Structure formats: C-alpha cells, structure tokens
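Take a look at the structure below.
Note that this is a trimmed complex: some chains were dropped, and none of the rest were shifted.
Chain nomenclature is as follows: A and B, assigned in order of appearance, with residue numbering initiated at 1 for each chain independently.
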C-alpha cells in the first residue's frame, strides 16, 4: 500500500497544521485503499487485531465517536468508550493523569475529543501511545478535514488549483481551521465567507481570502463547505438570528444556480435544514454530505492504521 | 433450517400487523433453531460476522438494548450503541437524517426504539438497510410479542385455539398491540382485561374480547400476559392507585387458584412486585418470566438473521 510514498513516522495525528503535503497525501492514499473494505460482505480486516482503541470524549459527539468506533472495529481492534459524564474527570483527575492511566492499561491509541484547544497535543506529549485528535476546542478537527478533502479529491480528481469556499462560523470552527490547513497545503484557493462577527482576526495569515457576500464567494467556486451553525452554543447572543443567517448566507438552489453547474456542496453534519442550506440543496445532486460520512470511515481507518504503524517505528 | 417454509423476503421487521401467519411462524421456527446456541460452551456462531448492528435508542431501555446486543454478538456481528442522551438528536438532526448517516457508515441493521409511533416505519422507508422496530410509541414492539408467543408455543405446543388474557394498561401498550396481532393471526382467542380507562376505543376491531373483571377473564385462560404498569409515566394522574390496581387486577395465588391448573403467567418486565402480580406468583410454578428473557435472545437472533437475509434478496 503506497509503497513508493514517504512512510508515516508519527505516533499521533494532532492537526493538519503539523503535516506536510506528502503526509496528508499518504493518509488520503491509505484511506483510498481502505474504502473498499466497507463494501465487502464481511466488512473487517485483521490489521489492528489485538490492539485497543480508547475513545476518550469530554464533549458529547455521537457522530465522531461512532465513526471512529466503526473504523476501529473494521480493523478488528477492540474499542473502549469513555464519556465524560460517567468518567472520573468529575472527580478532579487531570487530563494527563487520565491519559497515563489509559496508557497503563496498555491501550494502543487514544482518540480524544476535548473542549480545550491543545488537549490532544498535551496528551500526546505526556504519552508514548498514539493520540488522535477528534476535535480540540476551536483548534483542529483533522479527521473531519481529511474526509472533506478526500471526498473533494474523489469527486474532482485533484485538490490543487480548486476554489473552495468555507461558509459559516469560521471564528469558532475547528473544522474550518483544519480544512484551511489541509486545502492550502494541497494547493487549493480558499475563501472564507461569513458575517464579520464570525470571521476571526488575522485569518488572512492562513492564506485565505475573506468574503462577506455568499453570492460573490460562490461565483467561481468548485466546492462549498458549509459549516454547522452551533446556535445552541451561542450563550452570548452574538450570532445573527437563524432566519437572518439563512437569508444572507444560506445555500439555496437560487444561489447555486449562479455558481458552477457541478459545484460540490459539503457539510460536516449534523445538518440544520433550512438554516445553513435548504433541504433541496442538502438532498440535491450537488450534495456529497452522505458520501462524506462514508469516507469518514475510510479516512479514520487510515489514520488509526498509520499512527499504530508510526508508533511501532518510533519505539 | 426451515427449508420447506416460505422464505423471508423483508428487509425490515416493523410490526406483527404487517406479517402473515407464515412469516410469524418462520421467525418462531428460526428462533427455535437458534435457541440451542446460547447453551453451548462457546455461545457464538459466525452468521453475521463482519456485519454491523446499530442500536439507536431514543428512549432508555436497558433490557431491550442488552437483549439485542447479546443476540447480535452471539451471531458475531459488531454492535454500536447510540443513546439519545449523548447523541446529536439534541442538536436538532431529524430522525431520517440520523438514519441516512448510519446507512452511510455502511451499517447493516438499525434496531430503533423511539417514543413516536411510526418512527421505525419512517426510517425503513428512507433507508435501504434493515430496520428492526424495538418499540415505537404506543404502536408495536414486535420482538417482545414474538418472544411471548415463542414461549407460549414452547410450553403449550401450539398457539391456535389457546385462550390468552392480556391484563393491564392496554391503552398505552405497544406490547399489547403486537401480542394481539400475533396471537390472533396464529388463531388464539385473546381477552384484554383492564379498568375501562385503560382500554382503548375500538379495540374489539382487533378481534379481541374486553373484560373488566380479572377473575372472569382468567376462568378459561391458558395463559395470562401481565403488562407492566408504567406509573412513572402517568403524568396526568389518570391511573388507578397502585394498591387499588393490585386489589382489582393484580395476579395473586388466590386468583390463579380459580383458573386452569397449568395456566401460564407471562410478564415483559421489569416487574413491579406486589402491583401487577404477587411475588408468590412471579416466582411460582406457573411463571415463565425468566424463560421469556432467555427466549428473547433466540427470537432477536432470528430476527436479525432474517432481516439481513431479506435485505440481500431485496437488492
């Protein structure tokens, strides 16, 4: 598998900001070779048999947890789920101590979701076992970006030179940050589109262009990645109202009508129909939302497989 | 296994109201052949190896979830548990979208428990993968009825011609409805027995007789299926008081003394001792309550196995 490519040597996957273009491509190529497994009658390979993956989730996220759990099981790994609600974090144990304990159980990989930026990095530094970042604060969500990029590449045949719009709450989105890192490293042109309040300061330094006008942003776009608006987290009331947001930034059939005919519409889910995009668009011919979910398994299988290999090499 | 029987061609199991007598008998026969597996030293067969079953539970139900999980694991399937508390439903995703996402993970079977009648049907219509109804609102709970009927048939050798009393909150019971469909299709005579407030309108049209007197109802009964009184759900205060209910409808040794000597006492659990029946009865010689639990594994193994086969054929 990918024998002429540079080999993977990292024990962890913390973010796309750390990776070279070659490393990102290696993950994508490995995912490509794994995708077929999920279409078999017996959807399992023994690649990680006798290994243990711990899903350590400090934020609830059924989607991501399930996706990693399915990926691990397709590789024949054992999976242990640890959710914050019932865990000893209530009792005041530090994240590093929790990580050391999981390492002492001779687990092989920790998949960690945490509300603090840098949590995965901190764990990785304290541990010899592999750490995969499943989302840390507003920092990165690398496997989501990898599955977005995988899907885009599968559809378009390449990433380099593509015009990709990311629309929504850029300021609080780890998905946006990871996508920007990955896409720009692979040579895409990225536009972030949102009302000014949802654009973080100095985002241009990541190599993107800013737009506040969705029609203008979509004009030459090959793909639009529509972020979830987390209205339930808007405790400060800083967000635009839902209907106002839809009116100004929602992806509709009319707006797509003015864009390239084969523009690709992505969404990391879960989808707020009628807020981020219309149902017509979500279920339409340009939408690849469910293919993203399918590709998420292949990408996460690749990541689990590679970090397990990387750890062997780093010993 | 059941080679001369009509073959199963459905991808889903939504309710006994949909099934023919032959289909119900095919499930029972298949369950019969699976029952022995749970008595082996190594309680596993590879029938569903490499398949994935997702338990999607919008209501908490340890009993039913665990029974399906055990059944799936005895068939060597991988199992993913998704509970509403930690799931993205809080975030406003529709049931259909959640189902489509699970399908996109290349899961094979969704076992769904939902508080809305018709939820399983709705999912099944939107999806190509199999859906098994593990209880939807007040509508149906087909695997519970199938295990009740399996247990009854195992004890009595037949269902046709038996007199079966269902006692308790008929109005809000999916267990009652599924039992009535199944028992009447197999030729049993069904009496529902409860205070008038707990008898739904027009229930006679399902082919049952109504009684408000438990002694009278038990007189010629071959079996009594005692429903759980869900006092914890009685927000309107419409139910009789617990002691009043026991006095008027509770199954006691005295009441059984006036019935047939070998009358079978069933209960879907969890049991409120001293409310629905006395402990003497629950633990007595007529009770088959724990055999029902054991048979639940065999019945659910059969259902998972058949819908997986049915899906193959429907492709």
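The rule we apply is simple: a residue touches a chain if its C-beta (ideal position, glycine included) is under 8 Å from a C-beta of that chain, and two chains touch if they have at least 3 such contacts.
The shown structure was predicted, so the numbers you read here are calculated from the model rather than taken from an experiment.
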{"item": "Number of copies constituting the complete assembly, 2 shown", "value": "3"}
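Definition applied: only the chains that are shown with their structure count from here on.
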{"item": "Geometric centre distance via CA averages, chain B-chain A, whole Å", "value": "40"}
{"item": "Touching residues (chain side chain B, partner chain A) in the complex", "value": "49-52, 54, 78, 80, 82, 85-88, 90-94, 97-98, 100-101, 103-107"}
{"item": "Parts of chain A lying in touch with chain B, wherever the complex brings them together", "value": "38-44, 60-63, 66-67, 69-70, 73, 83, 85, 232, 269-273, 290-291, 293-294, 296-297"}
